[in-house]
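What follows is a short report on a single structure.
Of the protein chains in this complex, one is absent; all others appear in place.
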Amino acid sequence: MAADVEILSRRGRVTRLALAVYGTLIYVFLFGPIVLLVLFSFNANRYGTFPVTAWTLKWYRAAVSDYQIHDAVATTLKVAGEVTAISVVVGTTAAFPLVRSRLRWRDGVRVGLVLPIMIPGLLIGVSLLVLFTGPLHWQLSPQTAVIGQSVYTTPFVILLVSARLQGFDRALERAAADLGANAFNRLRFVVLPLILPAIIAGALLAFTLSLDEFIITYFLIGTDITLPIFIYTQIKFGITPEVNALASMLLAASLLVLALAFALPQVIRASRRAVRFGTGRRAARITA
Amino acid sequence: MAVTATPASQASEAESGRAGIELRGVTKRYGGNVALREVDLEIRDGEFFCLLGPSGCGKTTTLNLIGGFVGPTEGTIWLRGRRIDNLPPHKRPVNTVFQSYALFPHMSVRDNVGFGLRMDGVKRAEASQRVNEALALVGLEDYGDRTPAQLSGGQQQRVAVARALVKRPAVLLLDEPLGALDLKLRQRLQVELTQIHREVGTTFVYVTHDQEEAMSMADRIAVMNLGVIEQLGTPFEIYRRPTSRFVADFIGDANFFDVNVDGSVAVLSDGTRVPLEGARTSGPATLMVRPESLRIGDADSAPAGAVPGRAVKSSFLGTRVRVAVHTEASVVPLMVAMHGEAQSSVPAEDAEIAVWWAPEDAIVLDSSRGES
Partner (left out) sequence: MTDAATTVPTAERRRRVLPAVASYLPFLPAIVLLGGFFLVPLGIIVCYSFWEVVDYNVVHRWTLDNYHYFFSVTAYVRTMWATLWVSLVATGITLGLAFPFAYWLSRYVPRRLRAPLLVLAVVPFWTSYLLRVYSWLTILGQKGLLNRFLQWTGMTHHPIGLFLYDRSAVILVLIYLYFPFAALTLYSSIERFDWDQLRAAMDLGATPFGAIRRILVPQIRPGIVTAVIFVFIPILGEYLTPQIVGGTGGVMIGNLVVNFFQAAEYTRGAAVSLLIAIFILLMLVLFRRSLSTREAYGG
């Protein structure tokens, strides 16, 4: 496409410039609100006057020392941890037959398994509310919220892991069998190490989705609160700089996990490569 | 070399003629498709055996049956007198070099080669020793710490061979192991593989669709087609004495004539009567003559039984000149290969000439079998 650019006419150059300006505006649109949110969490004036006249960290201090927020963080992390564990186990095991067994309705089953992604969370939330409080007579608690969130996050793990399995060279397993590995060893030494990046990415994704999930949790968690629910209830009373500070921290946390999700598989690969390179160079020296 | 010791000694212990691998009446069906049809096959201990044929002929199925990746629909498979068709792959004393090599991308070369020993619970020190020997066998002593991605295609191929041989299998299966390599490298590795075979003495069962590869490496070749073994023999036998038109056509170049056999004479479709070696049963048949067995000369100086024809085109191919000759005896032009001194008498295009051959060079094929 570089050659394409060379031969552009004047009008082509104008188009190119216009689109570049447009692209930039899009990024301003995408990040502007988030940046402002973070900016205002440092604004000394409680009523968020514009322009900002003084900067402060007091809202962060206030947020960090709020015991209600401590409880919410604890609940959020506990729920996210459980959701991640369930999603990874259920999603990874389901991905195997989805990709590998001779399924008659493979496409149908796949759609069925990822349907919870396509259905609005609101419907998952209310239908589970009805199930738990109606026929099952379960007490709403963080555990019921965990079930609800897992319904929504597991399909993401299934998608990620099955995509990785799809590209998996079955000859590797046959080779392992040929070399004497039984089914368990094939899984442990060949399959799992190779799909590990997808499992990790799935786990981190499930974790972030759970951290931020609002509507399903809102219906199912009962009297406990998670961070999104805390923020939501605060918003009802109006915008406060404490919430801005809390929101900024939550944003930073989910960006961090996201960065991990992107980076970790590559880090794993890179560290393997580093091992190779170090030792590879040693081998080269020996030959030299 | 320790790697070589076990199979070699076991091979020599085996009484001569005892089959290394034996397929008895093996049929393999996939749904309604028959991949293999009642195949009986004996592969001797220690030999370099080739399964040769076009794609879909059943050669890879045969290999997969021996390796245990598929089970026979009917029939049994035996290894040194022990039945193995009911064993899963990881319990068979057979190892495979896969077409794609199937090296584990997340393991070093050393871990790849040592994988089988680890699975067998071989002690670390011994395993390390054997891995070193296997790597030395394929000339990759210095590459143990690399990963497969850091190796060239030829090197990966050698790792695959080392990984399979380190377990000292009774039989090494090779599934088109050189298919992904370019011609020059392939030829070099053909030589290396035959050397390795000589060193370790293990039975090699080698699948290929490349007849030249099979001819240059194998002790014996089974030519397969449509799920059956068309012919089994040494490269010489298969080339010189093909038993079906398919084999004659698949191995090397061949000229075919539709003939009527009449005692010790074959009558070509243009009426020419050519002598045959020995008497045959009379009736329609196919006569096969290799291009290098054909002789060309002036029509008047030709011996009796020569086929009159016209030179259509001659092509210079380095070591030989190929002349295409149009005759009334065959629909497609005959291919004549002229080697060495004969090249000085290459006929001009459109020259009226005659083509003949020695009776012992003409093979009578049963025309009912192996039509393609």
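So that you can tell them apart, the chains are marked A and B in the order they are listed, and the count of residues begins at 1 in each.
Just so it is clear, contacts are C-beta pairs under 8 Å (C-beta built on N, C-alpha and C of every residue); 3 or more make two chains touch, one makes a residue touch a chain.
Values in this document were obtained by computation on a predicted structure and should not be read as measured data.
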Hidden partner chain, touching residue among A:L122, A:A163 or A:L192: A:L122
Selected residue (touches chain absent from view) among A:Y27, A:W55, A:W105 or A:F184: A:Y27
Interface residues of chain A (partner: the chain not displayed): 1-2, 4-5, 15-16, 19-20, 22-23, 26-27, 29-31, 33-34, 36-37, 40, 48, 50-51, 86, 89-91, 93-94, 96-98, 100-102, 112-113, 115-116, 118-124, 126-131, 134-135, 147-148, 150-151, 154-155, 158, 205, 208, 211-212, 214-215, 219, 228, 231-232, 235, 239, 243-244, 247, 250-251, 254-255, 258, 262
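In this text, only the chains that are shown with their structure count from here on.
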Chain centre separation in whole Å, for chain B relative to chain A (CA means): 54
Touching residues on chain A, where the partner in the complex is chain B: 169, 171-172, 174-182, 185, 189-190, 193-194, 272-273, 276, 279-280, 282-284, 286-287
Residue numbers on chain B that touch chain A, as the complex places them: 67-69, 88-91, 94-96, 98-100, 102-106, 108, 115-116, 119-120, 142-147, 150, 163-164, 167
